[in-house]
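Scroll down for the structure; my scribbles are underneath it.
Apart from one protein chain that is not included, each protein chain of the complex appears where it belongs.
We just call them A and B in the order they show up, numbering each chain from 1.
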Amino acid sequence: MLELRSAHTDSPTGVGHEAYELIREIYPLCRSITGEGVRDTLRSVQRRIPLTIVEVPCGTHVFDWTVPPEWNIRDAYIKNRSGERIVDFRQCNLHVMSYSAPVHRTMTLGELKPHLFTIPEHPEWIPYRTSYYQENWGFCLSQKQLSQLTDGEYEVCIDSTFTPSGTLTYGECYLPGATEEEVLVSTHICHPSLCNDNLSGISVAAMLAKTMAQRERRYSYRFLFIPTTIGSITWLATHEDVVHRVKHGLVLTGLGDRGKVTYKKSRRGVAEIDRVMSHVLKHSGQDHVVVDFIPYGYDERQYCSPAFDLPVGVIMRTPHGAYPEYHTSADNLDLIDPQSLAGAYDHCLIAFDVLEQNGVYQNLNPKCEPRLGKRGLYRSIAGQQEKQNRELAILWVLNLSDGTHSLLDIADRSGRSFEEIRQAADALTACGLLKNAGR
Amino acid sequence: MLELRSAHTDSPTGVGHEAYELIREIYPLCRSITGEGVRDTLRSVQRRIPLTIVEVPCGTHVFDWTVPPEWNIRDAYIKNRSGERIVDFRQCNLHVMSYSAPVHRTMTLGELKPHLFTIPEHPEWIPYRTSYYQENWGFCLSQKQLSQLTDGEYEVCIDSTFTPSGTLTYGECYLPGATEEEVLVSTHICHPSLCNDNLSGISVAAMLAKTMAQRERRYSYRFLFIPTTIGSITWLATHEDVVHRVKHGLVLTGLGDRGKVTYKKSRRGVAEIDRVMSHVLKHSGQDHVVVDFIPYGYDERQYCSPAFDLPVGVIMRTPHGAYPEYHTSADNLDLIDPQSLAGAYDHCLIAFDVLEQNGVYQNLNPKCEPRLGKRGLYRSIAGQQEKQNRELAILWVLNLSDGTHSLLDIADRSGRSFEEIRQAADALTACGLLKNAGR
Partner (left out) sequence: MLELRSAHTDSPTGVGHEAYELIREIYPLCRSITGEGVRDTLRSVQRRIPLTIVEVPCGTHVFDWTVPPEWNIRDAYIKNRSGERIVDFRQCNLHVMSYSAPVHRTMTLGELKPHLFTIPEHPEWIPYRTSYYQENWGFCLSQKQLSQLTDGEYEVCIDSTFTPSGTLTYGECYLPGATEEEVLVSTHICHPSLCNDNLSGISVAAMLAKTMAQRERRYSYRFLFIPTTIGSITWLATHEDVVHRVKHGLVLTGLGDRGKVTYKKSRRGVAEIDRVMSHVLKHSGQDHVVVDFIPYGYDERQYCSPAFDLPVGVIMRTPHGAYPEYHTSADNLDLIDPQSLAGAYDHCLIAFDVLEQNGVYQNLNPKCEPRLGKRGLYRSIAGQQEKQNRELAILWVLNLSDGTHSLLDIADRSGRSFEEIRQAADALTACGLLKNAGR
């Protein structure tokens, strides 16, 4: 059986290296749900794809939420009595809890401790912590650093600002297709120096957008680069009029590690994207997992909220929380590799192929089988087995193209790959035995 | 995950002992489908719960059946030539086949033998036999007793009476609720000195009625204590106008032995009671079995007959016929224990809790997730895992409360216990994010 391969995939390994380079470029930036780090990140993406950078004023009401003040940070440290920066934001932006309020004073270790976060079971790693919606400040450091702190006074400084007149920034790459019906691809951009979560999603989304921009498209494609939760809520709240156009969607996250691919179904569970991704992974010949929707995870939580219930699933490798490096400084450039990124890119692109090409066809000779031999579609001497696979695909398409089965239905029922079935449909259409009956 | 426990279960072991004491009290009585033994039994129950004792005249036509003459028995024996009572009703009421016609004469062992029943494979045990609708008489005795009978003549006496002007007696405890919609609980009362079948059912039903009488009830509850088959037929025939109110039902039987709990589904198979009992048992943390309906067993045969097709299942421990003591003198006070009775009581009460509390809710903020943090329903610092279970239950309720999913649907889809989901729904309702959308 033909393995599913994207006809247009040009050297997936090349794509993997390109994606990895983007990650390496934006890894040092201090991103959060707002601020300059996000803007710098989007500018890097914009150098690769036609990206619109959108600014939404802080204080904007978006459903039950309000866009928070823009947060920026210049510097942060803890200095010991000798004036040494023993915890230094310049060395690693994870050292500061995201959205920390400004602070600058001297305090005892006892006063400081409630603001310190570590991972005792991984004494070398720095954790990642945020406090977006409750004012607070904190430092994240390794357990090893913490254990070296002696009693005494420390100079504590977080040079951050909240700007109520600022904006929330997100990026959108909209590629119009033959119809207004959309494929939505969403990835979050709010994590600082963490590679798998979420730079892998940003880079694979950028590579997909770059490829799709060069193709003829039946569907329109919308790639969203947004801060998680508040970003998708903001986009949904400001685009209620176009939400209904989203016919299929994928949230991209955690695609760079070396684990097998996981597809998490949309809330609907039987949406076309759910069937397509299950089909693509099944026929990829690679180990994978398909899991049911749960209302926890990434921005699918918003896309799949009950009033929208969009057919949006999630593609990832090892699920968040299921690898020890998750939300720690160990989610770094070593955790990910170009091959993993390229594999994820490939699965998505093949899924787009299936979405683009899927359709319902009508057998124009539905009474008994047509004569395939005279049309060059059948062995002339019965008993030869060589062309049997192709013939079987043709027979399946003829048998089930009664106006109710899509090509994907036929592929799934026959157990053959979509690619085989589509090729059969093309051959039958070319010789006038089949016609597209619409979607 | 929270185990399902009834909020109102006061010391289930105490309930088990109370149930066991009731069984000990009524164990000696000679019950049949009619007669004084039934009345005495119901009077014992009546001392514990508000029970109406109903008398239905013999000869009453009930669908295809006629209430048979009332049967009573004073004494019965087989005497040998020395005048010794070698089989004696006063020692064990199982010795007489239930509904035996009166007989008093001397006969040879050869004449007597067709009227003697034993269990050869359990030579110490006395079997239980009945002949309600075909006039006959007989003695049940142990194989050991039978083997000691020598040829010769015996005085055979059964001092029983059939009273065509008598009545059939059953008990009913009706607890009105906020609606006329009913939960029916039915148990049979026609077996003589047999503990598991059926005194366990009587006692657990009595304990449930006692508890439910003290609660606020959305549903009305009807507890029926009836002779098997003719009793349920009589009740159905005389209550055709209220049968439609029965929305859920359970037949209680064989709940005292030490086997795992078995739930037998209603004829419908997907009734709410079927889903509730499956859920309750699954989340009980205890070994159990759920089996499909078959039209054989206890009074569910009548409740689930095609013209009624009531959603009535059966809760039992080891199914009838599947334990060797079934319908023998070994189904005695040693076969059952208070813990088993209490466990069965607990499962039923939790099922009632679920029925009472189940409902469909509407998410009042269905566009994206609401801000849970400002309502105290979410961790303020992301990355802490402690409260995640509660949050997940809340997210499930929000996500699926679209007016089509009941709390039980949400519990089953999420794999979480009904109790967790209900608590989440309560918390969301309390802060105005959810409202009850009716049943």
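In this text, a contact is a pair of C-beta atoms (placed from the backbone, for glycine too) under 8 Å apart; a residue touches a chain by one contact, two chains touch by 3 or more.
Source: prediction; values computed, not measured.
**Q** Out of A:S32, A:S186 or A:N363, which residue would touch the omitted chain in the full complex?
**A** A:N363
**Q** Among B:Q46, B:S305 or B:Q357, which residue is in touch with the absent chain?
**A** From the options B:Q46, B:S305 or B:Q357, the contact with the absent chain belongs to B:S305.
**Q** For the chain that's not shown, point to the residue among B:S131, B:Q362 or B:T429 touching it.
**A** B:S131
**Q** Specify the residue from the set A:L377, A:L400 or A:L428 that touches the hidden chain.
**A** Answering carefully, the residue with contact to the hidden chain is A:L400.
**Q** What residues on chain A make contact with the chain left out of this view?
**A** Per the touch rule, chain A residues meeting the hidden chain are 363, 365-371, 373-374, 380-383, 391-392, 395-396, 398-402, 414.
**Q** Could I get the residues of chain B that touch the absent chain, sorted low to high?
**A** Within chain B, the residues touching the omitted chain are 62-65, 97, 117, 127-131, 133-134, 136, 229, 232-233, 236-237, 267, 294-296, 301-302, 304-309, 327.
The rule we apply is simple: only the chains that are shown with their structure count from here on.
**Q** How far is the middle of chain A from the middle of chain B, if each middle is the mean of its Cα atoms, in Å?
**A** 54
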